[in-house]
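So, subunit A:
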Amino acid sequence: MSFNLVEIIVFLPIVAALAILVGSPARITAFIAAGANLVLALFATLQYANVTESSGASYYLISHRVFLTHVTESGPISFLSLSFGLDGISLTLVLLTVLVTLAAVWVSPPESKIRSHQRLYYLSSLLISGGALGAFCSLDLFFFFAFHELALIPTFLMIGIHGHGKQRVRTAWKITIYLGVGSMILLAGLTALVMALGGTTLHFEAMQAYAEGLSPETQRWIFLTLMIGFGILVSLFPFHTWAPAAYAEAPAPTAMLHSGVLKKFGLYGLIRVAMPMLPEGAAYWQDLLLVLLLGNILIIGLVTIAQKRFDTLLGNSSVMHMGYIFLGIASANTIGFEGAVLLMFAHGVSIALLFALCDRLRTQAGTLEMSKLGGLAKSAPAFALLFGMAAFASIGLPGFANFTGEVSVFFGSFLKMLEEPETGIQALQIAAMLAIWGVVISAVYMLRAFRAMFKGPAQEGLALTNPTIFERLPILLLVAALLTVGFYPESLMQFLRPTIETLPAIAKISF
Partner candidate 1 sequence: MPAYYLEVIVVVLGLTLLLVEAFVPLGDRRSLAWLAALGIGVVLCLSFLVSTPEQAEETGRFSALYATDGLALFYKRIALLTTLLVLLMSADYRKILHQYTDPERPQSQAGLGEFFTLPVFACAGLMWMASATDLISIFVSLEAVTMTFYVLVAFMRRNVGSLEAGVKYLILGALSTGFLVYGITWLYGITGQTELSAISEVLKEGAVSKTAALFAFALILVALGFKVGAVPFQFWIPDVYQGAPTPITAFLSVGSKAAGFVVLLRVSEPFIASELISSNVITILTVVAGATLVYGNLAAIPQNNFKRLLAFSSISHAGFLLMALASTPAGGAISQFSISPVSAISFYLAAYLFMTLLAFLVMTLVRTQRGGESIDSFRGLAKTSPFLALTLLIAMMSLAGVPLTAGFIGKFYVFLLAVNQHHYWLVALGVVGAAAGFYYYLKVVRAMYWEAPEDTSAPAIEVSMPTKIALILLIVAVFIFGLDPAPLML
Partner candidate 2 sequence: MLTLGHYLIASGLLFSVGFIGVLLRRNVIIIFMCLELMLSAANLSLVAFSRYNQTAGLPDYNGDVLVFFIITVAAAEVAVGLAIIVALFRSRQITDVTAMNSMKN
């Protein structure tokens, strides 16, 4: 029963969670599992790097365990199989998950400080991480969907038990049922897709082979269902109302993992399943997607400006940044997709970083009401510096990964105008121009928050301590990740570019 590297990466957190359940010390096991996973992921990246040159296949480090076969005249093909594999996109998202998980476990308080259900605190972070890893690496549509849902109950319990604020029970209910409905709609869409593609297999590549035969009408309504399903999971504009409150009231690790990592599942789903298999459907609904993502950027952007508390501000800002990634996906060309995946990585790391700092602020300063805080930079300059870096990263300052992602998304949305100059400015370009105004909105709310909390005269009775070296390490880890991808984007692009250029049914660069 030999285990492939990717399987180890996926099942390590889940096994660690079970170990904690059975009784092994929670924080240490979680630490070991998260650390080991980071090392394994880096090892997989190295292996992936030198494998890429040799063969032209799209997936690497494949493991394939067939559970159900479907007998066809040309012999049995795998209907349901637990198969994992890595390509550029899933590798980037695996790295994101592993990084954020380590940071989340690192930032969680030691068991002594947690009131009750200590084991659950660490167990749920590991389950969410394992679920995300499983979803990102799975090549089988069933397990792609199944692993993602692993995180639903842990989030419910974590927000309910360890969350902050009086409303947390209501918010826990809301996020669970909302995501439950979203995943059920997605399930209906996916089953419709499976059946439309012959219903003989759930494996991505095999399904892709059937994709040509689909008539545009079926493509349209299936893509709409998938878009709504994925949209709810990713807090696309009208379906976003669960996200801000949930992230604000969730405990630090859950907020970090859910907004940083799990939300990328829907986007990954759009890139991996919806766009390649339903190209006409995607083209048909592009205008609707553009309007919704502008809702994300402009309307939720302004709503973020109106927030009085920093954690709800962060929650809304994570909803707003989804708009850019959707813009990358909506442009349906290689540059847009590369920008989208880069932005997924960058936003994941930066929002996790911000939630970690925000949680530390909440524990030390007692409140996150921006009007009550002020002049904290005087008492904790190092913390202010780190917070500044995270804030500027999230509003897209060059040198950080977010800017690289945003720039490629914007270039992607103008690529069509470059390739066919006679078409001139289309809906996509107008949407992109309006979306760029989001850059100003994010600067406004982030700098207002930074100015209100850290600058100005020091307030009496409000002192922040500088983080100790041990506390600083996870934050520096995430900042280092943002800087590496910001200054040297080729570190991720060398994997992303070949994969995205071989993705079927999206426009390539031809000039």
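FYI, a residue touches a chain if its C-beta (ideal position, glycine included) is under 8 Å from a C-beta of that chain, and two chains touch if they have at least 3 such contacts; residues count from 1.
Candidates were picked such that all candidates are chains of the complex that A comes from, given by their letters.
None of these values were measured; they are calculated from a predicted model.
J.: Hey, among 1 or 2, which one's touching subunit A in this complex?
T.: So the chain touching subunit A in this assembly is 1.
J.: Hey, which residues of subunit A end up touching candidate 1 in the complex?
T.: 21, 67-68, 70-71, 79-80, 82, 116-117, 142, 145-150, 152-153, 156-157, 160-161, 169, 173, 176-177, 180-181, 184-185, 187-188, 191-192, 194-195, 198-200
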